[in-house]
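Removed: one protein chain of the complex. Kept in place: all other protein chains.
Presenting chain A:
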Amino acid sequence: MLRRIGVPVLAILAFLALWEALVWWNGWPNYVMASPSDLPAAYGRFWELFLLGGWQTLWRTVAGLAIAVVVGTLLGMVMGFSRVARDALYPLLVGFNAVPKATLVPVVSLLFIGQHDFNTVLMAFLISFFPIAVSVGIGLSTLEPEYRDILRALGASRVTIFRKIALPKTLPEFFGALKVAVTLAFIGTNLVEIVSPHGKGLGALFQSGATNGDYPLMFAVLIALAALGIVLYYAVVTLERTFAGWAEREAT
């Protein structure tokens, strides 16, 4: 337990020390590049904004991700069960996924003008549903026919087969995709927060740091974002251990 927490903490400390040393070595003033020792002051001055912004970023990311899970899973099910649907949807989804989402921010902002929360959640969803849909689809369509046959031979309904076999069997793939999706959703949220005027959340705080040339503040936001990202990621890992822990093999 000590090792499992100690090793990553040490790695983070080493990273911060390297960063500090790099800035010190080059003699960069903090309007060129902030160093870790500048950050506590920034957190101290703006802690209320950090808390508020952090919360706004967090809930909108989670909301977008939740929608992505529902829609992605449904799309994945459709593609997993129907060949026709798979052939029809796949190129469409791949194409949509290839579009840089930054280009959609102005479109979405104009479509739903002033609906900042809605836009942000929408972007978090748009950017993150793809890996979920694909992995659920692949998980279902590659289910070995024997798995289905042992229950079908007993006259089990499609719903029963899905509930007892296909769904649990797809969970490891689903959580694998969710780990990718959670960081993507996070990027989506911040994209809107940074790009759109009068934004909210940590992205907007970053933007105000940029406007005022406050490098320590900007870097403080980046570190806060990284920390939030880590928290979200490990929340997914915890869920995975709970619901799909059986897929983990003991190291041998």
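The working rule: contacts are C-beta pairs under 8 Å (C-beta built on N, C-alpha and C of every residue); 3 or more make two chains touch, one makes a residue touch a chain; residues count from 1.
One rule holds in what follows: contacts and distances are computed from a predicted model.
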{"item": "Per UniProt, the name of the complex member that is left out, chosen from \"YeeE/YedE family protein\", \"ABC transporter ATP-binding protein\", \"Putative membrane protein YhdT\" or \"3-oxoacid CoA-transferase subunit A\"", "value": "\"ABC transporter ATP-binding protein\""}
{"item": "Listed residues A:Ile165, A:Ala210 or A:Val237, member touching the removed chain", "value": "A:Ile165"}
{"item": "Touching residues on chain A - with respect to the absent chain", "value": "144, 146-147, 149-156, 160, 164-165, 168-169, 171, 244, 246-247, 249"}
